[in-house]
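The complex is shown incomplete by one protein chain, all other protein chains being positioned as in the whole.
Our next item is chain A:
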């Protein structure tokens, strides 16, 4: 839980359920009610530049990560985006909407304590169960849709990275040659640790290494990547109808997370310089 002053105040926890019978706990609150949301306790959000990078200030207090480290990001644009997330919270702070903040906290704290090799291994492992490589045989309309939508992306990846991937209708999935995995391992090794956290996040959301790489290489947009990832769901929605509180909810959440992950990767791995060319008369 992220606030800047110390010692950190605790959110009021719901009282533990009494042994069996009555759901109303000692202070009269229902035992199963979610903890009360943290109210917005700051007026202004601003950015400042410190030694390790850019920091976020909530009023005059510096933002810290859940493990109480100072929140520092390497890129100014990323700091601005995180500040915008904090600034756009209205009465209560909804942490589930603050995807960039969450990603920065994960990169800073590394709660799963994985090093670069382990992250890359986790990412490339997804290739064996990549969504776009798993094809159905029926219904034929869905098989056709998968062929038309997914084949171009697989072909792009094979050409871009000079590898063989293929697709499969069997339950075991495609047979990915070791050279393909090595190519991806060495490609991912060129990203820094922060960017790798972002890449692994995007892969976990989209359930596909190929779609994530085509997104990070700017071959497709976020909306398209999410559509391709949810291709079967879109097919079923078109067939049986859309349920707003489930389908649209999941779609918006997936889009938000994927967009946050992609932006995070790009902002953590870029360096921009502006060259001014003189006008020549």
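Heads up, the rule we're going with is that a residue touches a chain if its C-beta (ideal position, glycine included) is under 8 Å from a C-beta of that chain, and two chains touch if they have at least 3 such contacts; residues count from 1.
As a convention for this text, contacts and distances are computed from a predicted model.
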Name per UniProt, for the chain absent here [options: "Protein FMC1 homolog", "DNA-directed RNA polymerase subunit", "pyridoxal kinase" or "Geranylgeranyl transferase type-2 subunit alpha"]: "Protein FMC1 homolog"
Touch criterion as defined above, residue of A:67, A:97 or A:162 at the omitted chain: A:97
Among A:88, A:117 or A:186, the residue in touch with the chain that has been omitted: A:88
Interface residues of chain A (partner: the chain not displayed): 22-24, 30, 32-34, 46-47, 76-77, 80-81, 83-84, 87-88, 94, 97, 99-100, 218-224, 244-245, 248-249, 252-253, 255-256, 259-260, 262-263, 266-267, 270, 272, 274, 277
